[in-house]
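Shown here: the complex without one of its protein chains, the others still in place.
Letters A and B mark the chains as written, and numbering starts fresh at 1 in each.
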């Protein structure tokens, strides 16, 4: 397909951020949306969930090059390029074998720029444009023609102190940045960052996924490591949960506000203590080379441990986050060659009503329990999630996540959820990225979509303007804070 | 969250019903929608399904207070308040134990008013505003500041004859009001209401749920009661169905036009007569303390009885309504403390294609059979329900129900269903409420949404204006009447 038919090289298309981008097209609605956006646009960023490495801010080294900053860590972008036949090798994604991959950032950027049309209509494009303009002052649309000039401009900008991680942290207005940390992480970086003089907080999040399912490879070693870290002899479910509670306490001491659980299926089950203890003992024997634990036993133990995590949350006040329903490493060949998290994670049908029932019945009214649920299965919004969140005080719906963290899907979320759950059973915007520089763009997009949704309600006389202003601020700032506030 | 930041007490926000509320924002579309709404706004109300108590109209006592009128019977409102941590005790919902609950209507209204922001963007808010303005002349937005003054105003209004039940019945313009009645109900109130001189009809609806599933607690006693009421010795499926047919005939004699079936799963199965008879006998023995009926047998018998209900509809012409796919009393603790219907009903995935096949194959073309299906699983609209309703003459799709009886969900219903089923395989608007005073608001909202949808089709030149006018009247008035008309 001749991509340049309408774009001769002597008249290169420009790049700019329109002040009305992603606002509704209708002039009346847009005018209200603009007004609402003006209220939220300069609010601090509350980033309650993400995958930025705390060391990035601790070390505060300059970013080395545009490719490792913008391309390699952005799996949204990588997937779209792969889908059009671009090989991951040519994008510099490492392999487990001895074959070489592209290492020249300029070549990688040329590949991206020459495939810019693939991104049309996607949030990836929206976020990247935001970064290109806002951080690097790029004024030309990326293309094969402009790859080199835009690359040079980015390289020059990256050499300036303004683009070092801590400077960006301040510039972004981050009030809180939550990282996601393995349950056995030392949290040293967080400890040292606390004294680094950042104007906002960087806090850890307790993610025990690798410990909570006994059939995960390496599970036995991880349990052993947890025992060492906490000075616990783990031989039963009871002692295991005690060790987890100790680890959680250390996260709390480092400022953590939440746990996070990535699961195939959101499914909990309360076993009697002795049954759980026996299952855990069997799982440990299985991990040590003894008789294999069957899948039914593994599932029951995992369900019980998830239930116990909810119980611990009532004790220590850590907000429980669920990110379920994704089949990880879908393509075994890609996962084998490139390692985990590259192998094409794909959503599957997710069921919440039966799976969460034990937790909601036991703790759904507990004054110290807060459960935040995310989904990539939007079919559950009006049928399951809004009715549950619209009745259980402990439950809040997280922002549209991953494949749904997009302009139209965010709008659909509000349309499907608000009728039954209102605004105040949602958490407001929660981003989720390992691409540090994209955080402001993601908040900006969410604020625009929420402004547009609220503006439509105002224009349709379903909400008064003063209420819309207040709600816009709540969604952008106050609800993320209050949804993740630990009870006193 | 400081709710009053933008609303100082000396400048209280007002409350009014904007004439364009819930109409589309686009000025061109809105102008057409206004015109269509003008055609339907004053049509009589046809209320073919609901849970108003016939005694309310028979007794015609003044409503005692605003809380028992507007709060306690509105489970939409109760759920939203609970979801934000308000206790059902403080809303006056009775308990099964000896603990006290709030009994002061003023205190209950204060709680509601001070949580008004929770309702933003919900249909509950839309309906309540309609009632507050239209029935009580309230002109201030409910809030902690205005709770007392609005309460006093409502109390004063309730003392007037204009707000007594029969006066409201006339004022609402109710042409028909269908109640929902247990299959063993006496219908005495309906008999007496027929002579009460109301300008519209109040008719019963035959709801045999408690009789149709043999594992329902108390099933045996109910079957016995049915036998007594109809003078039938019930020992087999055949005699059971005969007794049901006799009861249905009594409902028909009292003006009933329909049956109603609330089921977990819309699943029918035609068993051979002798197999059904044996199952029924086994179920009766089980209910009498004999060997327990297994769940497979119970399911088969329930499937067969649903099929038989369809067959009886071909005989007596009662329209068969299905309201499936809701898990009742989800929270066992709440249900135990407060009784049924308070325990947080939650929708689940619903499958219609296989489940309704026996009924549709047998009776889907029967000239005297009419099946009206409702759902709270909107994922089935374009995949299952519209294709089925778009081919079977007996099948019509009921209006969006419960969690989907909302502005945006009603719009999505039309968008998902009309392409394949058109307008004339839907029933038009059917409300479903135990909150008598909210009936006009619900019809008003539906007429607005349908006007907006039709107006968009006209603006997009997909429908002519004269056709839109006719269709608007059909959806608001003629289709509910004709969909529920018993064949002559």
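Before moving on, here are some points about what is shown:
Everything below uses one rule, namely that contacts are C-beta pairs under 8 Å (C-beta built on N, C-alpha and C of every residue); 3 or more make two chains touch, one makes a residue touch a chain.
Remember, it's a predicted structure, so these values are computed and weren't measured experimentally.
Which of A:50, A:92 or A:123 touches the hidden chain is settled by the complete complex: it is A:123. In the full complex, chain B makes contact with the omitted chain through residues 26, 28-29, 351, 353-354, 357, 360-361, 364, 367, 379, 382-384, 386-393, 395, 415-416, 418-425, 456-457, 459-464, 466-467, 469-471, 474, 478, 482. Of the residues in chain A, those that touch the hidden partner chain are 1, 3, 5-7, 13, 18, 20-27, 79-80, 82-85, 117-123, 126, 141, 327, 330-333, 344-349, 376-379, 403-404, 406-409, 412.
Throughout what follows, only the chains that are shown with their structure count from here on.
One finds 40 Å separating the Cα centroids of chain A and chain B.
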